[in-house]
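Only a single protein chain was left out; the remaining protein chains are all shown in position.
Note that the chains take the letters A and B in the order they are written out, and that residue 1 is the start of every chain.
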Amino acid sequence: MRSTLSISIVIHVLVITISIFGLPFLYKAPAKQQKPMVVEVVSIGNKTELPKPAKKDTSKQVKEKKENIIKKKVKKLPQPSIKPIPQNKRTETVSLRKKTKKKTPKVKQKKLKSKTGFTKLARVTPRRKPKPPDPFESVLRNLAQDFDKKTVKKVYKTPKEDKKSKKSDFEAKIAKILANNSTTESETDKVTMTEMDAMINTIRTSIRPCWNLQPGAKGAEDIVVVVRAYLTPDGRVKRAWVANRDLLVNDPFKLAAAETAQRAILNEACQPFRLDPRKYAIWRDVTLNFNPSEMFGK
Amino acid sequence: MRLGSLTFIIAALFLVSACETMDEKGGADTSGLKAKTYDSKSFYVAPGTARDFVVNVGDRVFFALDKSSLSSESRSMLEKQIAWLKKYGGVNVVVEGHCDERGTREYNLALGERRANAVKDFLVAMGISPNRVKVISYGKERPAALGHNEASWKQNRRAVTVVAGS
Partner (left out) sequence: MMEKIVLFFRDRDAIILAIVAIVLSITSAKAELKVDITRGTVKALPVAVANFVGTNKKEVELGKSITSVISSDLERSGLFRPISQKAFIETEKSLDILPKFQNWRILNVQAMVQGSIVILEGKNIKVQFRLWDVFSQRQMVGQVYTTVISNWRRIAHIIADAIYKRVTGENGYFDTRVVYIAETGSQIRRIKRLAIMDQDSENHHFLTDGKFLILTPRFSPNRQEITYMSYHGGVPRVYIFNIDTGRQEILGDFPGMTFAPRFSPDGNAVIMSMARDGNSEIYTMDLRSRRAKRLTRHSSIDTSPDYSPDGTRVVFNSDRSGTQQIYIMKSDGSDVRRITFGKGRYATPVWSPRGDLIAFTKMRRGKFFIGVIGIDGKGERLLTDGFLVESPTWSPNGRVIMFFRETPKGKFGDKKSKLFSIDLTGQNEREIITPMDASDPAWSPLIP
């Protein structure tokens, strides 16, 4: 147990450091040597043939390469050329992989830390989950509902009210239980349940207009993206990354969903989050679960 | 020069008569079968010809929405057609099946086929040789009446017996 805890702390600290200093020595050196764009010249026949596999490879290489260019100060990029991946490319990939590896265990480690006062924070979230989805708020359009208006109205008015009353009942109970818990465990950070709720709500409503969903894609409702973010004391996002990127990166559609979530949190138009600066310790480190299932009517 | 103007006059005459024919046909289309008097007055209709059939017998029967069964009205019309066909035993016909515009194209092709065959089956059952009767479906591709109302659609849900020559 102790060793796990220490590992946890190590990783945790590590990530914070990285977030602050931005992986300095890993990137600077290789960046100088990187060729920006190794692209194969794909020739297209007059009418049709386009050697597809070649094209795909190219884009992959380019994508990986690109991550370096972006890293600071590299303003002038050498001319694009057709070249095999240079040696240092290897170190490059390795370092990138490390980065992602570190993240995943980290989230899990957190949970082990249950002895501290943070437990209750973790518990706060589940109460959001039982919220019943409202199929009529689905983003998928259906004319039949307008067409059969009369019947539809009847069908959904009553259950909606039912849900509401049930929900508030449920919420009240949970709140009670959680409130009891919090009194016993809130030595370190004095945050009441309502304050906690308010923070969550603030972040949630702030991000909502910036999370630009892609409805209509097959299986879109099943992809949950976990984004970790560090906030500055004035409620802006300092750094954010997809925590479960490993699970998503191999499927182009999942990758797109991950990047969409990342864009949502990075979009300055939806910041700053108006959070109480005195509670900065609570909200400087945020985990966001982007889960569209409710919106897509599942 | 003279020859030219002569050809022109002949051509014009042809055109006029062609127009007349078209009109008559149109008249027969809309009012069903009662164009007989007007027709026989202006033109001589040779017995046993396609025009004779259209003008003096009546070439079409109508169907209810999405149906291919023959009404009693349709049967009596077909009986007249049969009598004529028996009289002119050398004449072959093509039965065209049609639908209104209120269906989907492919289904209507099948429905038109069904309607045409309903007519063919009746003709054959009443003693016309199946070799003399061909069918073709036009689905909703060849309406007889324009207009987007029940009055037009009624006229378009039809099977038309066309004399194809002997």
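Heads up, the rule we're going with is that contacts are C-beta pairs under 8 Å (C-beta built on N, C-alpha and C of every residue); 3 or more make two chains touch, one makes a residue touch a chain.
Keep in mind that this is a model prediction, so the values were computed, not measured.
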{"item": "Residues in subunit B touching the chain absent from view", "value": "66, 68, 101-107, 109-111, 113-114, 116-118, 120-121, 135-137, 141-148, 152"}
{"item": "In subunit A, positions touching the absent partner", "value": "4, 7, 9-14, 16-18, 21, 36-37, 39-46, 48-50, 55, 58-59, 62-63, 66-67, 69-70, 74-80, 94-95, 98, 101-102, 104-105, 108, 110, 117-118, 121-122, 124-125, 128-129, 131, 139-144, 147, 189, 199-200, 203-204, 207-218, 251-257, 259, 261-264, 266-269, 281-295"}
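Basically, only the chains that are shown with their structure count from here on.
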{"item": "Distance from the mean Cα position of subunit B to that of subunit A, given in whole angstrom", "value": "70"}
